[in-house]
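A single protein chain has been removed from this complex, and every other one stays in its place.
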């Protein structure tokens, strides 16, 4: 399976050799790409430009938009009382969620791959939530977390003095994180599990003969070997976690107070609840810039910990 | 029904889930996709009247009898003094109560004209064995404030920080935080559904709802339901009402036909049909009797409570960003319920955020 993954060396050599671009090949490429490019243009590029344009207007949906230059951006940086709180919440969520997601999915992946049997059953079980409509999943969790619900009941029965997560401004975000972890840890788990199984047995065998403990084998051999996969998982998870919305929409609606109001939630509230599309578009662009910055940061950091050559 | 009376008019239905209708409506309006007839709820009218056709002149020209409708809901279907929709239902908020729980605890059932203090005493008497006497949600604020005669909107702008509004918030928060006669609700989607569910389960003795909820309620619960008007403050009760109706899209190209159609779907026959299905309390005063006979047949005190409430009805006070204000209530009241913020701080927070939005 390893050979499927990295670009084999002979192939790269051949590509360099064949540098000339032929007109026929360009024409063929254009035809192959055409459907995709049309979709890209109509359903991606134009909407993106439109949304950038909207962020410079005061469009309220019901009245025609007016150009107001940078007013939306000035407003969010100066007068909006909740913008920095929202930004902080988003970063807090992303960082805690990202770390926990990677740690938990990696733990599960290692655990599962260490088993001699029933591996595939565990993979399916932890993967199932990714297949379930978020709306449905969130409603179930809402019933679990609600004051007087199962969660409270369990804590009471165990005589643990844990306050209701949804009522405590400092804990509500933890509820959102739990739900998000539950719903999506399966994806990275399967990904890492697959990567771990691709680590050649001979490497581990050699290390075992040299007397390396299981712990050392993990940190010195398996982890570095799967670090490109972990990097990929981290980047993709970070992109989606900055956009967190569905769970918050169903479970906390940004509350209590504004303790779980994230950027995704603020865009929805401003755009679809308060009908300030122009302002919501400027928030969406802030989100886009954050995603790009975080992705850029991760690519910069990867040089320190990702090993591409085994 | 419409096509029967006007064979040239054909009505097709576009629907959206209740909570999401309001997400969709402005998007449709913005892209010119609005239907000719638009369903509108009184609480959303200030947001949306600009997409609707004013109806005053048409009503006058056809000498359409607007007075046959309950006056508070005609107020709700209007904005800036102009009528924008014909209502089909009206509902004053009232107290739904669990008659069996009152009987089991030997507590006297509420009667029209009762005061808020009596409400609190009753709730205390019902609170025992893990059950709560009352259920309160953040959105109840405006209804309770109005019932107590306090005002939170001054000249069309939000005014949550006046002494009366804060006092109303305080009495509501006290029920949950101090007296602990009502369960705490979290700020998730639709806390009302949770309180309503706790009522169904027999954990909550009284809660606030409107006549539109009655038919399902009777089907769901396995105890006797009673109905009482909201408790009043020192003065007379001001029972806020809400209701829904139909307007004509300002961009419609079939305005005359739409006008004919909405007259039919809010006609006495149509409303009797709705009421006989138990769906809604007719907005036309003369047709309301059908609802008592059908939807609220075995409900104790239904007729007295409704008549009293309608006699003391008041148009629900709202601002044009009411939607945002309600969302903020949802976010901020739970902190006060949990005891980690005061009622005054809650009102200040909502006021400042709502004005800046």
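Note that the chains are named A and B in the order they appear, and that numbering of residues resets to 1 at the start of each chain.
Simple rule for what comes next: a residue touches a chain if its C-beta (ideal position, glycine included) is under 8 Å from a C-beta of that chain, and two chains touch if they have at least 3 such contacts.
Throughout what follows, contacts and distances are computed from a predicted model.
Look at the chain that isn't drawn here: its UniProt entry, checked against "Carbohydrate ABC transporter permease", "Acetate CoA/acetoacetate CoA-transferase beta subunit", "Cytochrome C biogenesis protein CcmF" or "Glycolate oxidase", names it "Carbohydrate ABC transporter permease".
Checked against the full complex, the candidates A:73, A:92 or A:182 give a single residue touching the omitted chain, namely A:182.
Here one chain is not drawn; of A:77, A:95, A:115 or A:301, the residue touching it is A:115.
Note that of B:71, B:162 or B:216, the residue touching the chain absent from this view is B:216.
Counting over the whole complex, chain A has residues 1, 3-8, 11, 14, 18-22, 25-26, 28-30, 32-33, 35-37, 39-40, 42-44, 46-48, 50-51, 54, 108, 111-112, 114-118, 120, 122-137, 139-141, 143-144, 146, 148-150, 153, 182, 190-192, 194-195, 197-198, 201, 205, 226-232, 236, 239, 242-243, 245-246, 264, 267-268, 271, 277, 281, 284-285, 287-288, 291-292, 295, 306, 308 touching the chain that is not drawn. For chain B, the residues touching the absent chain in the complete assembly are 13-20, 23-24, 27-28, 30-33, 35, 130, 183, 190, 193-194, 196-198, 200-203, 212-213, 215-217, 220-222, 279.
Just so it is clear, only the chains that are shown with their structure count from here on.
Mean C-alpha position of chain A lies 40 Å from that of chain B.
Chain B contributes residues 22-23, 26-27, 29-30, 47-48, 50-51, 183-189, 194, 198, 203, 321, 323-324, 327, 330-332, 334-335, 337-338, 340-341, 349, 352-353, 356-357 to its touches with chain A in the complex. Contact residues of chain A toward chain B in the complex are 59, 61-63, 79-82, 142, 145-148, 164, 166-169, 249-258, 261, 269-270, 272-277.
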